[in-house]
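The complex appears here without one of its protein chains, the remainder shown in place.
Chain nomenclature is as follows: A, B, C, D and E, assigned in order of appearance, with residue numbering initiated at 1 for each chain independently.
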Amino acid sequence: MTEDILSEVKKDYVLSKLREGERIDGRKFDEFRKVEIKTGLIEKAEGSALVKLGNTQVVVGVKMQPGEPFPDTPDKGVIIVNAELVPLASPTFEPGPPDENSVELARVVDRGIRESEAVDLSKLCIEEGKKVWIIFVDIHALDDDGNLLDASAIASICALLDAKVPASRFGVGEDFKLPINDIPVSVTSLIIGEKFLIDPSRDEMSVGDKTITISVGRNDEVVAIQKSGDYLLNESLFEEVLEKSIVAGRKIREEILRQCSKTC
Amino acid sequence: MTEDILSEVKKDYVLSKLREGERIDGRKFDEFRKVEIKTGLIEKAEGSALVKLGNTQVVVGVKMQPGEPFPDTPDKGVIIVNAELVPLASPTFEPGPPDENSVELARVVDRGIRESEAVDLSKLCIEEGKKVWIIFVDIHALDDDGNLLDASAIASICALLDAKVPASRFGVGEDFKLPINDIPVSVTSLIIGEKFLIDPSRDEMSVGDKTITISVGRNDEVVAIQKSGDYLLNESLFEEVLEKSIVAGRKIREEILRQCSKTC
Amino acid sequence: MTEDILSEVKKDYVLSKLREGERIDGRKFDEFRKVEIKTGLIEKAEGSALVKLGNTQVVVGVKMQPGEPFPDTPDKGVIIVNAELVPLASPTFEPGPPDENSVELARVVDRGIRESEAVDLSKLCIEEGKKVWIIFVDIHALDDDGNLLDASAIASICALLDAKVPASRFGVGEDFKLPINDIPVSVTSLIIGEKFLIDPSRDEMSVGDKTITISVGRNDEVVAIQKSGDYLLNESLFEEVLEKSIVAGRKIREEILRQCSKTC
Amino acid sequence: MHKPERLIVDGKRLDGRKPDELRPIRIEVDFLKRADGSCYLEMGKNRVVAAVYGPREAHPRHIQDPTKAVVRYRYNMAPFSVEERKRPGPDRRSVEISKVSKEAFEAVIMKELFPRSVIDIFVEVLQADAGSRTACINAASVALVDAGIPIKGILTSVAVAKVDGTLVLDPMKEEDNFGEADMPFAFLIRGGKIESIALLQMDGRMTKEEIKEAMKLAKKGAMEIYQLQREAIMKRFLEEEEND
Amino acid sequence: MHKPERLIVDGKRLDGRKPDELRPIRIEVDFLKRADGSCYLEMGKNRVVAAVYGPREAHPRHIQDPTKAVVRYRYNMAPFSVEERKRPGPDRRSVEISKVSKEAFEAVIMKELFPRSVIDIFVEVLQADAGSRTACINAASVALVDAGIPIKGILTSVAVAKVDGTLVLDPMKEEDNFGEADMPFAFLIRGGKIESIALLQMDGRMTKEEIKEAMKLAKKGAMEIYQLQREAIMKRFLEEEEND
Partner (left out) sequence: MHKPERLIVDGKRLDGRKPDELRPIRIEVDFLKRADGSCYLEMGKNRVVAAVYGPREAHPRHIQDPTKAVVRYRYNMAPFSVEERKRPGPDRRSVEISKVSKEAFEAVIMKELFPRSVIDIFVEVLQADAGSRTACINAASVALVDAGIPIKGILTSVAVAKVDGTLVLDPMKEEDNFGEADMPFAFLIRGGKIESIALLQMDGRMTKEEIKEAMKLAKKGAMEIYQLQREAIMKRFLEEEEND
C-alpha cells in the first residue's frame, strides 16, 4: 500500500518535471548516469566486472571450460549467457528459477554479444568437431536502481575484455587473452508518451515499464532491438530513439574503453 | 458456478434420454462418433496424423532417432509414448508437467501399441546392443470434446502407419516404412449405473467420469484394459462391455484401414 | 487446534516432571530408549537394516554399483547418503523433494560415516581413476516418534555392516564383505534451559526443537557436531553435553555390535 | 534376469506353486505409532507398509470438497526396493498406480461422512516383487480398518497372469516379466462375498474367454487373502481387548 | 542444414519468391469447439493453432487485478514441430516469445472492461518454420476476434530479414539461419491503416537506414496479411449468418 502511494507520488513528480523539459536528477534526456567499472574482482573467474550505473550494481563473472561444439559450428567456441535476478537486488525479485524478466534480460544481452560478433569464436576451437571453449557469462544482479539491462550488458562485455582463456589449467596450451572484436553497447530508453528518457532510473520507471533497447556495434550498426512492455510505439518516435541511441552508445563505448584500458 | 449449473442440466438431460433408451446425439449405445483421419500434416515429423472423433481433435507426431537399446532387449527398437494435455484443448487443462490424467492416457495408449506388438521392433535394430531406433510418439491434444483417449490411440497408430524410418538422414541405410504388425484400437465406455455408452462425448461425461477402456488387437484379442474412475464395476456388466468393445474395435480398425490406405 | 492444545499439555507435563528431576518415561537424562536392530530385511539391497529406537522406526537400504570416482580421489569409493522423510512417517512430513530437515538429517548422518572413515573407501577401487564402487545409503523413515536422526545413523551403519559388495554381479571379481573400520554413533540431546535430555522422544520434543548432535567414533573421538534449532547455547552446558554424549555413544556402539554380530 | 526356458514344468511353477496358489502372506496390523491406522504386509518377496491419516482438515483449502472427504493415495517405492537403485520421487508408473488405487478406495470409503476433510493413504514399497500394487492395496485396506474409517467393505487385490498359455494366480517376478499377460484386480468384499470390481487393469494378449477364466481365478485368490486380512484384524482387535 | 552458396539468385529467393513476397497463407477461423475463439493458420510450412479463453474468473485470486483483465499468452511448441524432437515444456526462447507477444496483445485488448478476470491466449506450434512467432500472433489475433474480445484493432505480424545484403519479406528457414539479420514486427491496424508498432525485435547487423527500409517492407507485408485475416473472419461471419 505505502509502496503504491510512494510510487504514485514519484510518478507525478517525474511527469511534472518532464512537462518542464527536465529529468528529476537533472540529466539530459539522452544522458546515461555515471558509469563505474571495476574489473578483476573475482580472481577465481577467468574474467569479471563489477559495474555501477548510478546506484544500479551488477557483477558479471566469466568462466571457461572445454566442451563440445554445436554440430553446425564444429570449429567455433560457444557462449552461454545466464542471468540471476537474486532477491538481494530488489524487493520485487523472488528466489527460484529464472522468470520471464531474467530470461529476457539474459537473451537481450546475449544477442548484443552474439550478433556483434564481439568474441572471436573461431579462435576458440581446440579440436575441430570435438572440443572447443565454452564461455559462461553469468550476470549476477546486486542492486536494481533501474536499467539493470544496460548495466548487465556493460558488465558482460567488460568481464569478457578482462578474461583470459585458461588453456594451461586444462593442458591445452598457453593461456591467452580472450579475443574481442567489438564492444556492443545496449541503450535502453523509457517511453513516456511522445518523449523518451535514455537510461531510466528506478524512480523514472515508476511512470511505467515501457522501454525499448537498441544495441549498437562499433560502426554505429544496430545489432539488436527489443521493445519491452505493453504499449504501442509510434513509428516516428522509434526513428528518433534509434538516432539518439546510436549516439549514446558511442559515448558509453568510449567510457568502457577508457576505464577498461586501465585495468585490462 | 455457471459451469456447474450447466453441467447439472446436461447431466439431467443425458439421464432422461437414457431412460428413454436413447443417447443425446442419437447414436446407438455402442456406436462411435464420426472418425476423420488426416495423415502427413507434419512434414517435419517421420509420421503424423490429425484425428477428429466427433469434435474431439488430436495431433500425433512420430519422431525417430538412433539411440541405445534397453539392456534386456539389445536387438529391439524402443517406443516412448508421451501426451501433452495443453490448456488450449480444454478450460480444465493446466500448463505444467503431465498430471495423473495425461500420464494415464499416455500409458494406456502405450500399452495398446506395446502389447499388441503393433510395431515390429525387431526390425528396428541398427547395431545389436549399441544402436537401435528410438520412436517418440507425441500425443498433442487440440480439442477435448470427450474421449480424448480413443482419439489419441487412433491418431497414434495412424501416425505410426504413416511413418518412415529416416535411415538415410542418419547415414544408416535407406529409408523404409515403419513395419506395422497390428492395429490396436482402444474402446472406451462410460458406465452409467447398469448401462454403458461407447465413445462418450463431453456432454455425456457430465454424468460422471466412470469409464473402462478395452484395447483390442487384430484377432479380437484384448491387449489392454483400464478401469478408470471411482466406481464399483459389476462383473456381468464388465462382460457385456467386453463383448461390445471387441465388436466396436473391429469397426474402427476397418475405418482406419479405409482412410489410411488412401494416404499412406 | 486440538493438536496445539495437546502439544501444550504435553509440554507442561514434560517440564513439571523435569522440575522433579525425572523424564516422563522414567529414563535417566542420558539414557537412550530401547534399540532393536533387524538386518537383512531387504534381500534385493546389498545391505539393509530396520531399526526401532523406542517407537521410532527407520529402514536403511544400501545399494552399490560401479561408477566414476571423484577427480581428487581417483582410487577411492564414493558414499552418497540420502534421506526421505516420507509422509507415511509423520503427519508433519510432506511429499515432494527433500526439505531442509531431511537434507540436514542426511548430511549429519553422512558426516558421521565419512569423518569417522567408517567405510574403508580405499578398498573400493575397481580401476584407478575410472571405476570405483558407488555406495548409496538410502534412509527411509517409517515412524517418527522423536529423534529420527540417531535412529537413522544407527540404521545406516548397521546396513553398512550388513552389506556385501556385489562384485560378481558386475563381473569384477568375487563378492566380499564391505570393509568397515569404525562404528560412528550419533547422540542427540534436547536442550531445555540449563538441562538436556539424550535421545528425546516426540513427547519430549513438544518442549521445542532445540537439539545438539554429537557423533562419536570408536576411540571416543568426536567426528561431527550439529547444533540445530533457534536457541543460544551456553558454553558450559555444551561441555557437559559433550562428556555425556561420548559415554552414551559408547553404550550404543556396544549394543550395535551385540545385535549385529548375531545377524551379520 | 534371463528368460527361463519354461515357466511351468509338470504343472508346477518355478517356485513350486500350483497355478492357483498364492505366495505366502504375512500381515501385521498397527505397525506404526504415528499413523491413525497402519499395516505391514509381505506377499512373497514384496514388503510394504501402509499408513492412513485422517479424516483430517484438508489444506490448502481450495482442495476441500464441502460435500465429502477427499481421498489421496500415494504409492511410493523406496530407492532400494528394486534391483537397480531407483531415483527418489514419483515416476509415471507410480503416478498411474496411485491414481487407479485411489479411485478404488474412493469407491468404498464413506466419504460423505467427512465433508471438507482429507483421508490420506500412504503406501511405501520397501521391497518390490511382482504385484507390489496388489500388496499395497491389501495393506492399505487393513490400515483403513485399523484407522476406523467407515468403509462399505474390504478391498482385496490380486493379479492373474498368463504364462506358457496357462493362467496363474499371484504371479512372481519371472512370470510377470516373461508371461503373455498380467491382469491385476481389486474386489470389494462385503459380508464374506465378492460384490464388485474396484480395480481392473490388464496388459498382454488374452481372449475374452481367458479374461473370464482369469476373473474366476482372481476371485478364488481374493477370498483366501480376505481370510488372512480378516484374521489379522481380528487378532489385533483381541489384543487390544486384552490390554483394556 | 547446409548454407547454400547464395540465397538470392537473379532477384529470386530459394523458393522462387520475390524479395517482397509473402509465403502462402491459409486461415481457418473457429477451428476448435472448446475454446471461446480459435484459429488454425498456415504460413509457409508453419502450422499453428490459437485458442482464446475468457474473459473468465482469474484464479488463484492473488493474480487478479481489480482495475482490469490480466492477459496471458502461452507460446508452446509441439515436440514434433521441429527437425530434432523438442523436450516438452517451456524453454528460454518460448518464455521470451510469450512475454513480448503478451505485451503486444495487452496493448490492444480493452482490458479495463473486464476487471478481476483473465484472458488466456494459447498458441500451439504444430510445425515450425522461420517466423512461427509471427504466424502465432496472426492466428491469435483472429482467435481474439472470434472470441468476441473487444480490441482496439487487429494485430498483424511479419518479419523482414537481410540476406545477401538484400531485405526480404517473411523469411523462410534458410534465410533465417544464414541471413545477416532478422527483424520481426507486429503492427496495430485500425480502420484499414497501420497505426503503430506493438512488437519489435531485431538481431543481426543493420544500419539505421536499412532498419527504416525494413519497416516499410514489413508494413507492406502486414497490409497483405491483414486482408487475409479480414477475409477469413468475414467468411466465418457469413457462414454463421447463414446457419441462423
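The criterion applied here is as follows: a contact is a pair of C-beta atoms (placed from the backbone, for glycine too) under 8 Å apart; a residue touches a chain by one contact, two chains touch by 3 or more.
What you are looking at is a predicted structure, and each value in this text was computed from that prediction instead of being measured.
Taking every chain of the complex into account, the omitted one touches A, C. Interface note for the absent chain: among A:G21, A:P71 or A:P91, the touching residue is A:P91. Among the residues A:R33, A:K63, A:K227 or A:R253, only A:K63 touches the chain that is left out of the figure. Taking the complete complex into account, A:L142 is the one of A:L142, A:A167, A:I192 or A:C260 that touches the chain left out. Although one chain is not displayed, chain A still touches it through residues 41-45, 48, 55, 57, 59, 61-63, 65, 82, 84, 86-91, 95, 97, 136, 138, 140, 142-145. Those residues of chain C that touch the chain absent from the view are 72, 98, 100, 103-104, 106-107, 111, 114-116, 212, 217, 220-235, 238-239, 242-243, 246.
Methods note: only the chains that are shown with their structure count from here on.
Among the remaining chains, those touching chain D as well as chain E are B. If chain B is ignored, touching splits the remaining chains into A, E | C, D.
Nearest to the overall CA centre, using the mean of each chain's CA atoms, is chain B. Listed candidates were B-D, B-E or A-E; the one reproducing the C-D interface, defined as more than half of contact pairs identical by residue number, is B-E. For the pair chain A and chain D, the distance between C-alpha centroids works out to 58 Å. Chain-to-chain contact here is organised linearly: an open path runs through the chains from one end to the other. Interface note: chains touch in the pairs A-E, B-D, B-E, C-D.
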